[in-house]
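Complex shown without one protein chain; remaining protein chains in place.
Right, chain A next:
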Amino acid sequence: MVTLDDIANAGLLQKPSDNAPEALERSQSNYKPLHSFALPKDRQYQQQFADIYFLRLTKIKPAVEKVASIAWEGTVIGGERAKKVERVLDVRQGELCWVTGTVYIDMALKPNILEDVSKDRWISAPPSIDHYFSEEGHDAVMLEDDSGRIRLIGDTLKDFFMVTGCIVAVMGTENANGEFQVLDLKFADLPPQPERWELSKPPKPVKSKAKVKDGDVEMTDSPATAQGGKKMAIVSGLEFSGTDTSYTVELNLLLEYLLGEALDPMAQQNELAHISRLIIAGNSIAAEQKTHVEMDTGKGGKPGVHKKYGYDSSSYNPIPSQLLDEFLSELLPSMPVTLLPGALDPANASYPQQPIHAAMFPKSRAYTPLPGAAEHGWLDAVTNPWEGEVDGWRVLGTGGQNLDDVFKYVNSDDRLGMMEAMCRWRCSAPTAPDTLWAYPFQEDEPFVMKECPHMYFVGCQPEFGTKIIQGPDGQMVRLIAVPSFADTREIVLVDSETLDVSRVKITTGTGTSE
């Protein structure tokens, strides 16, 4: 409980003094983006998607089989020894065995391309369904590889999150109906984790200098909230809007907070100056519901619907991107920014989303790298998903579509659990390309996690959440579900040394308690 008397005449609640406030220097961000999800400029869309599944299976299968053989080698059930079977087709009825393959889940509400084609339905926007599973339990889980597929049954399946595209090993027997009775199930689990500072060097001299500085300056009463370490801020769903101004004040406060103009000198120095980087995890621009629909049908090539064929410039509202540009251009002189696109942002719709083009930011563009420059920019527009090393930690982040899509498969609200499952499947977007639109990769499957991140964040989630998961080899992953700022007015701060998470919620007077 704080009362008015406690704070009277504290800090800034006094007459202006003559001594000029000293200029603060922000902590530096040690940053190295990886371009794991960058697509070639000359993309082709003629290929089939099957290669993605094949590549994924090839990449993850050895790991799954290793886990499975450790777990099941020599298992004897009912007097029968479990045998490893190479291919799904080799499963023999009545024999206890285990086999590895890709999960495919047939769901009642899942969009079906064959159905669309046969009904001559051509839509350009992904259908927006809340979930794919049906409550009656008609969903069929199958295991398939390049040889064939087999239906999986058994109560064991209910114990796990399962989505199309994840790679699992199952042990059990095929019954008389040709279905595979699953007794146990294994994932690849977390991939090997790189050491900290694997790609970049720790900034030793900078660190010590910062400490000296800390020591120098009026540390008379050590504030309890001051946590000396550097921080990175993660925000998502800023949703700058041309029409909805209900959270403009909060956005302004966020800007002042990040800039270090708000709060008193103590807080500025101990907290705000240590925020070394802002990561924007998607949805910086709000959806303009009506115009979206219009533009989609227009582009979909139905001239009958609209008089104007093609792009209608009158439906374009430049204000959201202008606001975002202003926000960034204010912030950039003080803080580097990593910008991931999200579902609503002006980037390609399919995964992996490519960086938002610099032409969107006439003011902030001065901070982007020159085309073709090797070095990353101060404003770094990156892909979604994105991988990089921030302050030595390997970070994997997405704009949220991958988790949102997995969420539609599973009858659960446990988004952190799904994030964990994705790590343990070693796949950051398992449902691509089935229900999550994706580029038809031919040579590589970038969604496979080759290395375990230290931190995995997913943007644009309904609420904040975090936890740490551990792997069999001592891997530790910090999972963060970053809430949408437009809905929750929250941002997430992550300590660069400990990966401890704190959050900042911005409220305005009448909205909270009254």
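Criterion: a residue touches a chain if its C-beta (ideal position, glycine included) is under 8 Å from a C-beta of that chain, and two chains touch if they have at least 3 such contacts; residues count from 1.
One rule holds for everything that comes next: contacts and distances are computed from a predicted model.
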> UniProt name of the unshown chain, from "DNA polymerase delta subunit 3", "Heat shock 70 kDa protein 8", "Ribosome production factor 1" or "Nuclear pore complex protein Nup85"?
Replying inline: "DNA polymerase delta subunit 3"
>> Considering the complete complex, identify which of A:377, A:433, A:446 or A:459 is in touch with the unshown chain.
In response: A:377
> Touching the missing chain, which residues of chain A?
Replying inline: 1-4, 6-7, 10-17, 20-21, 23-26, 28, 40-43, 114-115, 117-118, 159-161, 187, 189, 223-225, 245-246, 248-249, 252-253, 256-257, 259-268, 271-273, 311, 313-314, 316, 326, 329-330, 332-336, 357-359, 362-363, 365-371, 377-378, 412-417, 420-421, 424, 463-472, 481, 500-510, 512-514
